[in-house]
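Input: a single structure, listed below in structure tokens.
Every protein chain of the complex appears in place save one, which is left out.
And now, chain A:
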Amino acid sequence: MYGFEAMTFNIHGGYLEAIVRGHRAGLFTAADYNNLCQCETLDDIKMHLSATEYGPYLQNEPSPLHTTTIVEKCTLKLVDEYKHMLCQATEPLSTFLEYITYGHMIDNVVLIVTGTLHERDVQELLEKCHPLGMFDSIATLAVAQNMRELYRLVLVDTPLAPYFSECITSEDLDDMNIEIMRNTLYKAYLEDFYKFCQKLGGATAEIMSDLLAFEADRRAVNITINSIGTELTRDDRRKLYSNFGLLYPYGHEELAVCEDIDQVRGAMEKYPPYQSIFSKLSYGESQMLDKAFYEEEVKRLCLAFEQQFHYGVFFAYMRLREQEIRNLMWISECVAQNQKSRVHDSVVFIF
């Protein structure tokens, strides 16, 4: 019951909440990012990171470094922290933590299927998969010819199985079908995660509802913008939007018929939380939209830590770390390409 969590939460979740709050304290501050932005080479970045919690993961990497190496090693740190929390968690926290990784699982499935369609080696594809989204039979995905086989041979024994009910057809896997499969799976996953959090109730339900609704709305906007000028029909586009969120259902009706970024702006500015996001952009521009959404997301994720005795802090921490890794990736790319003047285009400060 909401309000009495303080009495019982710490019995099973107290240790892990303390752990995750400790991890949160290790996130980079604006001063750390400013130091990183001053680096001239990737080796300088490695030197700066060696003094942080990422140090042990990068210390054995030989020069010259590559940006993908930095991202991979930093991701390994996140994976280690996640696995430590997962093995210590009891129900329902363990299920909650597993839900956080299903998005990566979907990305990995689509990566394997797409790469196989383009005749790439399965081993190379597996190396590029996100470690948080791995499962035992993932390599078998390469033999499936259509979605029915994909489900029957591999995914029926994975946590993604329930999300496939809307995708199962005998159509061959081509680029459009794969894209629709990706977004349909993610839609089903978000809705399922949302319902799970609602069932948990209390502060977890309140905080996670807000965070997942924002995620659903952002996905709706991205799907709309990315599908402008493509073969995706309005009906197909509408079917990819989640059935919850601030934009559901009237915002979705407007987004489904948008043909350019200004129409998207017109639809979104009717909602006060998104009016502030689009006010940062000039008309006709969409380049800075990602950064604006990330900044809003970071703000909401940081607010999750202002309350205790809920599972939202775990979700928020994972997302904040992923944002930090995205920042490191962008800074590394700007340094490697000698484009340091553009480094602040996409870095989102957390603190």
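Here, a residue touches a chain if its C-beta (ideal position, glycine included) is under 8 Å from a C-beta of that chain, and two chains touch if they have at least 3 such contacts; residues count from 1.
Definition applied: contacts and distances are computed from a predicted model.
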Consult the UniProt record of the chain that does not appear here and report its protein name from "Actin-related protein 2/3 complex subunit", "Elongator complex protein 6", "Vacuolar ATPase assembly protein VMA22" or "Response regulator 9".
"Vacuolar ATPase assembly protein VMA22"
Contact with the hidden chain (one of A:17, A:81, A:179 or A:324):
A:179
So which of A:125, A:138, A:188 or A:350 would be touching the chain we can't see?
A:125
In the whole complex, what residues of chain A lie against the chain that is missing from view?
68, 71, 104, 107-108, 110-111, 114-115, 118-120, 124-125, 127-130, 175-176, 178-179, 182-183, 222-223, 225-227, 229-232, 286-287, 290, 326, 329-330, 333-334, 337, 339, 342, 345-346
